[in-house]
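A single protein chain has been omitted; all remaining protein chains appear in their positions.
Chain IDs A and B follow the sequence of writing; residue 1 opens each chain.
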Amino acid sequence: MVISPVHYIAVPLLAAFTIPLLSKYIHKELARIVPGIVLLYSVFVSIVLMMQVSEVGVISEKIAGWSAPWGINLMFTPFSGFLASLMSVVGFLIWLYSYNFKKIEQSQSQKYHILQMMMVTGAIGIVLTGDIFNLFVFMEITAITAYSLTSFYRERDGAEAGFKYLLIGSFASVMILLAVMILYTQLGTLNMAEIAQNAHLIPTPLRATILVLFLVGFGIEAEMFPLNGWAPDAYSQSPGPIGAAFAGIVVKAGVYALIRVIFTLFDIHGAYDFLIYGGLITMIIAETAAVAQTNLKRMLAYSSIGQMGFVLIAFGIGTKTAIIGALFLMFNHAVIKSLLFMSGSYLTYNSLNKKISALAGLGKKLPIVSLLFGLGAFAIVGLPPFSGFWSKLYVLTAAADQNMLLLIMAILAVSIIEIIYYFRVVSTLYYGKQEDEEIKVQKPSINAMVSMLILGATIIVVGVYPDIITHFLNNAADMLLDKASYIQAVLTQNIN
Amino acid sequence: MKKVLVLVLLVIVGYFLTDTFNLIPFGENRIGNPQDEQTVAGYYLNNTVEKTSVANTVTAIVVNYRGFDTLGEVTVLFLATTGLGSILFRRKEDEEEIERINKPSSSLMQTGSRVLFPLIALLGIYVFIHGHLTPGGGFQGGAIIATGFLLMLISYKNFKAGHTMLNWVESLAGITFVSIGLWGLLTGGTFLENVLPAGELNNLISGGVIPIIYIAVGFKVAAELTGVLDILLNIKPKK
Partner (left out) sequence: MQNFEQYNSIITTGVYGSAIALILIGLYAVLIKKHLIKIVIGLSIIDAGVHLLFVAIGYIKGGTAPIFSPGNEDAVNKMVDPVPQALVLTAIVIGFAVTAVALSLVIRLYKHHNTARIDQIKSLKW
């Protein structure tokens, strides 16, 4: 069988429908193992397709035999393929990490793993689809799994966080639906390439309306200020690995949708400025709020929002270097934030409460986890020789090329804030005074350790040899900026 | 104070919506002449009969042209049931402590619903079997069947929706949908491709895989909705 992009979607769906029967009639453990196999298969699909795509340029696949714009099509471009591969790898590592997660009860783990697998699948669907309504459907798949997983733990305030997220998320979906509706009345098509081709035919007031509705709708998923009220609660109340999934997968999908709308669908100059200003405000407010947090996971959540603001700024600059930087940032954010959430949730699990001050002295009790957390902290603030350094360098170079001095100063100032609050945690870990000697330490299981070590190794390897990844980023940035070839690739499907 | 702010917001949103939809006249022909095939809708109207032999264009769009959306939609329902199960999760020992929230109903209601239930189920099955010929289809038929189950659930306190059966139905229906898709991928080259012969227009057996998928969707929707109703009704702790 030829590997094609639809495997990303079809195989997990088949597995999700089969797992309830498998676990009931064959073996209970299959409910936990099968999602892992499926996610590993997604990683395999990514590797095969990434190798193909560097030769062919674009892999486009028709669904149900109808070529665009009559049917839905999946587009595996270097840009979307890069994100899909990133999501599948992070998704697999999150599965590996949570395979033995202590706090998930046996009878409920089946649902946890199905939901986590479908979250990854939904996000990959968002990235791959070439149809705006299909994107909405996948966004809802991701959102519903996210609501359920946010409120997964009964003992926490997960239900509040989940309800809040659901409320804001519903507004997002209403706005996206309205935008799709108005778009359809104007162009009579839902295919993104055709919309991109004809977007200039829409009368200006309606075009502005559609753009605003899309920006607000996807801005909510992308944690843009002031639409990110759901994020800190959702991150801090959900299970630890799901915090990693939010940072590594869900938000990435939101940013992708935002970028796709601005870069491909409506190529309006004002939208780029909007990204810069929106990103800047998001970044400054979130990073300042992060300093004030006493709860580790909330701090990580605000830091995550700030990083997404940074990504939006980088996309807003809009030159090729900036886009490479933005994609590099997305990669780093996915890898490093996942590591921080994973190691951070072991640290908080072993402290009396979730406060940062309660982490004192854990550096000696959990040496490897603390070391990995420290590695993540150093990497995310952008210290050389870790991978975070390169992405910041790319964005700063791009900003310097455009003579955006104020922006550079803002980014550097925010970096200092980041250094302050991350180093506070690391120093508490190692030099803080222990209050209670008697805490029994829960050592991470082997699979969680392997998962975290893979992420840690990635940070160091990419930091030392950034060329491994910049090659892909280069192609991806070219593809994103080359709107014409995207349109052509979709609309000439009929020939083959 | 808050009310005033909200009212101002409502006025703004209302103005914005009316303003926008004033630019989109109601009842205007936006698809053009279908024979020109300029728009997607025109293409569908002009080619559905010829290419898929399905009388109901909406069904052809839902199941075939945009079948991927429908697969996603079925998945959303499946995930909602799974999510509901995880949100309202109970430990095994608590399971005994739960009962239905409704009070026992009168014998009039009970007899009535017992008579109506098979008829409702029959109507639902009719609606989704004829989804490609008449208005309706899997979602509508499934919803009708679920209302029958709702009637039984609220009139009989001891009526069990049969979790094993629901699990089997929803899993098998979902597997059928994806397997037909994969069958298309293996034999026709694209996922969800209509690999069976299209047949003759307005025959019950026509449209290739479209009716099969819609029947599977019907069963799946009925099972999912019944499952959701069952979970949401069984929440009262026993004293």
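Here is the rule we use: contacts are C-beta pairs under 8 Å (C-beta built on N, C-alpha and C of every residue); 3 or more make two chains touch, one makes a residue touch a chain.
Worth saying up front: this structure is predicted, and the values here are computed from it rather than measured.
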Sole contact to the chain not displayed, among A:Glu61, A:Glu194 or A:Asp233: A:Asp233
Touching residue (missing chain; options A:Leu86, A:Val137, A:Val311 or A:Val335): A:Val137
Which of B:Gly14, B:Pro118 or B:Pro197 contacts the chain that the document leaves out: B:Gly14
Sole contact to the chain not displayed, among A:Thr18, A:Gln52, A:Gln108 or A:Thr185: A:Thr185
Sites on chain B contacted by the missing partner chain, in the whole complex: 2-3, 6, 9-10, 13-14, 17-18, 21, 24-31, 33-35, 40-41, 44-46, 48-49, 55-58, 61-62, 66, 69-70, 72-73, 76-77, 79-81, 83-84, 87-88, 133-135, 137, 139, 201-202, 221, 225, 228, 231-232, 235
Positions on chain A contacted by the hidden chain, ascending: 133, 137, 140, 143-144, 147-148, 151, 154, 157, 159-164, 166-167, 169-170, 173-174, 177-178, 180-181, 184-185, 190, 233, 237
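Criterion: only the chains that are shown with their structure count from here on.
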Chain A - residues contacting chain B, complex: 1, 4, 6, 9-10, 13-14, 16-18, 20-21, 24, 61-66, 69-72, 105, 107-108, 111-112, 114-115, 118, 125, 129, 131, 133-134, 137-138, 140-141, 144-145, 147-149, 151-152, 154, 159, 162, 182, 185-186, 188-191, 203, 205-206, 209
Interfacial residue positions of chain B with respect to chain A in the complex: 16, 20, 23-24, 30-32, 38-44, 64-69, 71-73, 75-76, 78-80, 82-87, 89, 91-92, 167-168, 170-171, 174-175, 178-179, 181-182, 184-186, 188-194
